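Complex shown without one protein chain; remaining protein chains in place.
Entry: chain A
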Amino acid sequence: MDKLMIKKQAIAGTVESSDVQIIIDQNPNKGIEIELNSSVAKQFGRRIREVIEETLENLEIHDAKLVVEDKGALDCTIKARTIAVVHRAAETTKAIDWEAIEEWNV
């Protein structure tokens, strides 16, 4: 499987209740930068960042700018939206390596 590369800006998710909307873009050599807005930022802000960062780490994305609008999404939703947005930005939605995802997504 080729390494995933953020080629363009992409979006996943919605701003409806219990969902999260993530916009991702390139951020060459500047690491992972997350701009988070959440209705539950005080209680879960740190956890939301953690889930996103872990998922990006698993997908081997080390440079990206993300704008995250959280409406109280559960971890599994955040993870799913992160996986989706990365594949859209990498233009690899037709060839998702489910086996690899299965490896770390337990």
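We take it that a residue touches a chain if its C-beta (ideal position, glycine included) is under 8 Å from a C-beta of that chain, and two chains touch if they have at least 3 such contacts; residues count from 1.
We take it that contacts and distances are computed from a predicted model.
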Checklist entry - Can you tell which of "Stage V sporulation protein AE", "Xanthine dehydrogenase family protein molybdopterin-binding subunit", "Ribose ABC transporter permease" or "[Citrate [pro-3S]-lyase] ligase" UniProt lists for the chain that's not drawn? => result "[Citrate [pro-3S]-lyase] ligase"
Checklist outcome for this item: Filtering A:Leu4, A:Ile24 or A:Ile83 for touch with the omitted chain leaves A:Ile24
Checklist entry - Footprint of the hidden chain on chain A, which residues? => result 8-11, 14-17, 19, 21, 23-25, 37, 39, 65-67, 69, 71
